[in-house]
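All protein chains but one are shown in place.
And now, subunit A:
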Amino acid sequence: MTASVLARPQGTTTPSVRKPGRRLKPGRPIPLGAAIGPFLLLSVWAAGSAAGWIDPRTLSAPWTVVTTTGDLIADGRLQDNLAISAQRAGLGLVIGTVIGTVLAVVAGLSRWGEALLDGPIQIKRAIPSLALLPLLVLWFGIGEQMKVITITLGVFVPVYIHTHNGLRSIDSRYVELGESLRLPRAVFLRRIVLPGALPGFLLGMRFAVVNAWLALVVVEQINSTSGIGYMMQLAREYGQTDVIIVGLVLYGLLGLLSDGAVRLAQRRALSWRRTLAD
């Protein structure tokens, strides 16, 4: 080896100073980069309100929003409305998740189940849940029942679709392994089918959470007498843009928190493949 290096003609050795090539990467990350955009937006809003460019009837000043939040908490309206909203969304989410998962397992493990269930659910998938609202109001009235059912309908579809997909994409070699070990059906389900479908299920959950909040916003703005949506609806009638913004911020926080929770669950439950994915 050494000999060949020595024998190499001098002209071909690489120059010690190399011109930097054109960089195609976006470069090093900026510290706290994610906060810059929102902060800029907030400053424009604050500056506009302070200078009087923004009419408070169009958009309340940021500090008004903060004091209004304080007032709403002080008289308990915020907590009450938040609790009732969270209850609706949570109930719909739980029921929808259970239904979606059970249907996915039935359709994924039996040809008859698939023949009976998959078609109707694919049709349901094509119809936005919110388009069913007039029918749901006629059937179930405008009470809690209708609200939870609407949220449930929005939740179970993505849970079903992605869990079913996860089940179908389980490697058939693992099924063969189960056969060769003569696993009882219950063990096969618990050790192979459900863990195999878990990545799909959790992906479905992320969509489901988004859908739950979306459905909540809509049902709470229709003939509701409680909840964040109702609070915002009432504020619209009185022209209180500050209360509306408090509601929007709440929805945003709830969305972020719940998505974060599902992602955390994803990381925990799928730690076995972290070495590859993360």
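Convention: a contact is a pair of C-beta atoms (placed from the backbone, for glycine too) under 8 Å apart; a residue touches a chain by one contact, two chains touch by 3 or more; residues count from 1.
To be clear about the criterion, contacts and distances are computed from a predicted model.
Missing from the rendering is one chain, named in UniProt as "Aliphatic sulfonates import ATP-binding protein SsuB 1" (options: "Aliphatic sulfonates import ATP-binding protein SsuB 1", "DNA-directed DNA polymerase", "Septum site-determining protein MinD" or "Membrane protein"). When the omitted chain is restored, the residue from A:R77, A:K124, A:R191 or A:R206 that touches it is A:R191.
The residue from A:R22, A:R57, A:R111 or A:R173 that touches the chain not shown here is A:R173. Although one chain is not displayed, subunit A still touches it through residues 173-174, 176-177, 179-183, 187, 191-192, 195-196, 198, 270, 272-273, 275-276.
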